[in-house]
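Provided herewith is a single structure, encoded as structure tokens, for subsequent inquiry.
One protein chain is absent from this view; the other protein chains keep their places.
Lettered A, B and C in written order, each chain numbered from 1.
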Amino acid sequence: MARMKFYCDAERCIECNGCVTACKNENEVPWGVNRRRVVTIKDGVPGERSLSVACMHCSDAPCAAVCPVDCFYTTEDGVVLHDKDICIGCGYCFYACPFGAPQFPADGAFATRGKMDKCTFCAGGPKADNSAEEYRKYGSNRLAEGKLPLCAEMCSTKALLAGDADVLSEIYRKRIVYRAASSLQRGVSYQDATLRSPSGLTGRASSNE
Amino acid sequence: MIGDFIDGPLWYLSLTVFLLGVVWRLVAILRVGVAPDFSTARHGGAGGALRTLFTRSLPRRPVFTRGKVQLIAGYMFHLGLFALLFLAQPHVEFISERITGFGWVTLPHWGFILAAEVAFAGLLLLLLYRLMNPVTRLISDTGDYTASLLVFLVMLSGCLALAQAYEGLRLLHLLLAELLLIYFPFSTLMHAFTFAISRGYTGAAMARKGVNA
Amino acid sequence: MKLKKRSNEAKPQQLVPGNALTRREFLRSSGLMAGGTALGLGLHPAMMCRADATTSEPGTAQQIRTICTHCSVGCGIIAEVHNGVWTGQEPAFDHPFCRGAHCAKGASVREHGHGERRLKYPTKLVDGKWVRISWDEAINEVGDQLLKIRESSGPDSVYWLGSAKHNNEQAYLFRKLAAVWGTNNVDHQARICHSTTVAGVANTWGYGAMTNSYNDIHNSKSILIIGGNPAEAHPVSLQHVFKAKEENNAPLIVIDPRFTRTAAHANHYLRLRPGTDVPLIWGMLWHVFKNGWEDKEFISQRVYGMEEVKQEVMKWTPDEVERVTGVPENQVFAATKAMADNRPGTFIWCMGGTQHTIGNNNTRAYCAFQLALGNMGVAGGGTNIFRGHDNVQGATDFGVLSHTLPGYYGLAEGAWKHWAKVWDLDYDWLVARFDKESRPGEFFGEEGGTDKITNPMTLMGIPVSRWIDGVLEEKTNIAQRDNVKAMIFWGHAPNSQTRGVEMKKAMEQLETLIIIDPYPTASAVMHDRTDGVYLLPAATQFETYGSVTASNRSLQWRDRVIAPLFESLPDHTIMYKLAKKLGIEQELCKHIKVENDEPLIEDITREFNRGMWTIGYTGQSPERLKKHQQNWGTFDYTSLKAEGGPCDGDFYGMPWPCWGSAEMGHPGTPNLYDTSMPVAEGGLTFRARFGVERNGVNLLAEGSWSKGSEIRDGYPEFTAELLKKLGWWDDLTAEEQQSAEGKNWKTDLSGGIQRVAIKHGCAPFGNAKARTVVWTFPDPVPIHREPLYTSRRDLVEKYPTYEDRKSFYRLPTRYASIQAKDYSQEYPIILTSGRLVEYEGGGDETRSNPWLAELQQEMFVEMHPRDANNAGVKDGDDVWLEGPEGSRVKVKAMVTRRVGEGVAFMPFHFAGQFQGRDLRDKYPAGADPYVLGEACNTAMTYGYDSVTQMQETKASLCKISKA
Partner (left out) sequence: MYRPVSGTAILRLLQLLIVLALVVAGNLSAQTQAEGIQLPNPGTDLWREVRQRAQPATPGPTSPMRQAPGIDLWSEVQQTNPVPAGNTQVKSVDSGMLINPVGDQWRRFRMEMLVPYGGYVLGGALLLTLAFYLIRGRVPIHAGPSDKRLLRYTVYERMIHWFIAAIFLFLALTGLTMLFGRSLLIPLLGPEAFSLLASASKEGHNLFGPLFLLALALIFFRFVRRNIYQRGDLAWLLRGGGVIGSKHVPSNFFNMGEKSMFWMLVLVGGVTALSGIILVFPILGLGRELMALSHVAHGVTAMAMMVVIVGHIYIGSIGMEGALEGMATGYCDLNWAREHHDWWAEQCEQNGEVVSVEEAAGTEGFAQGAPKHAPLGETGK
């Protein structure tokens, strides 16, 4: 079956936070819990890049490995889910996760964090019965409706992709090919302008291509 | 099934037993009556009763020097338990929903935890003191241990259910609390009520004699 | 009777609303009963679910198509509605503008269906308390107030402040309402966002709008963005920008004082000093002319006045450019060469270019740059001016402005007569509605005109940027009978305007303050009034329907998603109710069907279809618009043209001008002035708007015409006379001839003149040259002038601002007298402002949306580490920021190199705190936005554009100290 993955294209991500609110919208996630977030590095200086991060649905998920009550499981689509009826809110998954995906609803004083909450790849919960109860706990089950996670579907610049790993990699490969050409030819200048544009053109240029 | 029983009938039963039992015990005590005092009263009894109620709640130097541990532990336990019982938010909600119909200001979560810590430490130390000190050991009977144990178990189950996510743990806590309620009127736990009578009586009597008690 | 089992969902923080409407509950519970039974049969659950979902999902849930209300990109939204509850939002993958994409705001519009923080019923302020009243009471009291003021001070003392949030029909009705009330004191946000663009661009080549489209950027070979941060203001537009950047290998050049999120993705980034756009553009053109990169053929055929521009440009040597703008030569050269080498290139600008005292100069300089490179009238080129609000283009087109009537007809008598005819109203009745006993002040009379008494009907009204002066200015200084006494804030956030402290004073001086809005806005709280304020809940655009014009001039039809929440009413219903109270409802809705006080939207559309000839809003009938909306998937992603399907050949949304009547079936004009297509198929020439010759020089095009034109040269605009001269008169039907007699393409209500012109391949408005010299403007050739509050005193002498003006849009307007004083010592830091992606406009709506509010919880000022260290401020400190007019705001410092040294930046979406004072308890109960903050414009200063009264928000001064 498909292996569902997210991929965020940093060249395109503009930190518009559309994915973040789309997730809130689709799953009615409460204030303070963010299953997805956009992280910007080198904020405000050349080289600034943003990435939208959520649960990456790892093939060999560290969260599942460390869970003391073994509440994680991987669906046939490769989606890592957890059972909130089993979760005890210990926070180990949060320590283990490379991406900071697990979220806890409570303020955490005295380790009462509540049940862990995280991105479900819009695949609902363990019962997958599309009940109001399932929705309240886990959010919607778009995969069951043949749809992909709303965050990726709504990404403003199509930076965040979700879906079958093979398809994603094909899309990304195409972009890489374009960009390779672009960088070869032009490079990036920001303030230290380089005059790396192709020389020898005298004004009339590629307009009729 | 059993959950419904604990949550429903048993709760009402235990509450009834508790209330009726307490009333019965208090009435019984009060009906014993007071021997008439024919002496001229130096002061009114009521003021003395109230003052004694208050002053006897304060630590006294002789007591303090003789046994710091049980004194401190005693305060820790009683104050902590009071805060837990009447100021913890789940309890206030419970009381409000089941008994009074109104709630009041509650401790923040960390205050709740702090109260629990304090109460637990106090209870454990007192229990150990009771066991270790030969005098207290000698004068303790099964009733005292039963009461201590019940209180301890109620508190422990409450603390285990702190996450408030498991119906089973909540019911366990409730069940133990119900047992405690049923046991309460027939045990030394009645001192929660009778302390006022005895201190008040002493205070009133002393005040009439012109003595500060 | 159970101890509440504590759920493990987050205990919301205090700000968070309680349980929202549960989405999809019906769907879930109904649809998945089947799933449960399937499990029992031993089938694999996952498989079952999927199969089940496909079969059982539709049916009950209704999918409604609408358009995002947050910005001018016009992203499509598919709303899932169940039993009247907005339960879901699905991406519109086949929507031609957005392909299902949304930014943070668009992805959260469903929250409107929760509406936790909305105004819920009409209220008025009584002794400092909000008191609930009924709609009837509200309309009665408001109407009585207005009539009283009309009686005592004249109609001009009521200010009608409209909105870019209205749909086209409401905007049109609003302008008409102001007209039949009898005042030109009507305006909306376009005044303070792109009015300088509209003025500058329209005066260059005819129309004041984005020439191409977001999608057309796919064709660009280079992209220049100046004074704009689409990554935050128009995020979805970057989808198109990136497509060109990646697939066309197009260099992306960003010019901005701030290293914006857009700049982060640029190939070239130029950091200029705020307010020096003209020098930088002239500096770029200097390289163009120096190297002979200009498109000489294009200029000779289609541009007037390039020589005069060149003369000015040649003064801007690289040294001088660097001295004034701070951008070194190599960077300017690199950017210029990238543009010159890669044509067609598109030129994008936003508020950073427009909101200046010389905003119109900036916009005209941009135009001149594109004209010099020959980038106009070609796919992939053009000036792609990203408008702000979702319908600011439409509201501008419908003349919710103090200086024009719908369709940019102006305010001259002819224009009034045209519209009187369209409205079927007696012109004299209309005249009588206006002030007659005008007692003009001593400076009465438009500048440059005579001091003869002018009819207030044809006199430009007070612009929104200056309404406070309409209240506060001495009566004798204002060119109308009396001061403004009543403000009607109809969908307008006051914190988007400068001079907050004076605004507070003005609000307190008003007799009546009426706020009609889905949210209370800062207007409800920033003053210290205790009475005379009315808050009337308006419905959002998701609770009504109608057309909306995106930035690329496409009209899109919104369907109603949900019924108005609480007691709110759609704007046009409120307008009608108010008109009824004022006794003008007959005139307002003469040919518009009204049911339950709600005018029929489609009838309004049809009415403006009958009158909007100038800009071709005539072909977009409601039927065609709805057809486009239902078939938006049939339009091409790049060309926006439908290939096959019910809309075959049309461009999506029939971007105006969509000539002639709807029956004519004009497809709309995707790219303005594109001569490579016949006019009938969306081609166009530059408009002949400025005469046929000037000083003996031909202003008509030479050797250039649109494809298929029978006149193979320039030609003037079409009139009945011209048709006769050309021998095309007989192409008109008899009826058309009757209507067209003595009329021109703009005033012929039959549309015959347009039809015949297009039939012969001609543009109805003529075929002329674009002009780079606007001889009617204060600076015919754009020149640089230092901002009023400038830190570069050394440049003031060489580049001084304008002289003060005594009467300009009815008001005295100061320039030189402010610049004369040196504030740069005490206020050393340049202050500029802009947007955040999470919020929009004044922000009341978005700050009331918890999904957005959580992401921006605090107002801040960006400052450079050097300035921060000098002020002893650390990142995250509270600081006082004080403007040279003494007003100050208390905000958090964000120390970042995003801004240059000596520049501070604040976002302008915050309100609800005022000079350090928290106003939360002044909001009506339950209507305070989740996030409050200081309004940046509280500290922003005086300064208005010399043509449009655009406010200066991008270059002022301030000082910052630790709080």
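Here, a contact is a pair of C-beta atoms (placed from the backbone, for glycine too) under 8 Å apart; a residue touches a chain by one contact, two chains touch by 3 or more.
Remember, predicted model here, so these are calculated numbers, not experimental data.
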item	value
For the chain not depicted, the shown chains it touches	A, B, C
Residue among A:Met56, A:Cys122 or A:Cys155 that touches the chain left out of view	A:Met56
Missing-chain contacts mapped onto chain C	838, 854-857
Interface with the unshown chain - residue positions in chain B	66-67, 69, 113-114, 116-118, 120-121, 124-125, 128-129, 131-135, 156, 159-163, 165-166, 168-169
Footprint left on chain A by the chain that the document does not show	3, 5, 7, 10-11, 15, 17, 20, 32, 34, 37-43, 47, 49, 51, 53, 56-62, 65-71, 83, 85-92, 94-100, 103-104, 107-113, 165, 168-169, 172-173, 176, 179-180, 182-184, 187-188
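The criterion applied here is as follows: only the chains that are shown with their structure count from here on.
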item	value
Between the pairs A-B and A-C, the one where more C-beta pairs touch	A-C
Distance between the centres, which are taken as Cα means, of chain C and chain B, whole angstrom	70
Centre-of-Cα separation between chain B and chain A, whole angstrom	55
Inter-centroid spacing, chain C versus chain A (mean Cα positions, whole Å)	33
In chain B, residues with contacts to at least two other chains	165
Residue list for chain A, restricted to those that touch at least two other chains	89, 107, 114-115
Chain A to chain B touching residues, read off their complex	88-89, 107, 109-110, 112, 114-115
Touching residues on chain C, where the partner in the complex is chain A	8-13, 15-16, 20, 22-25, 27-29, 31-32, 35-36, 45-46, 49-50, 52-54, 57, 88-91, 93, 98-108, 110-111, 221, 231-232, 235-236, 238-239, 242, 245-247, 249, 251, 259, 261-262, 264-271, 291-294, 328, 330-331, 333-335, 337-338, 340-344, 378, 380, 837-838, 850-852, 854-855, 862, 896-898
For the chain B and chain A complex, residues of the former touching the latter	109-110, 113, 162-163, 165
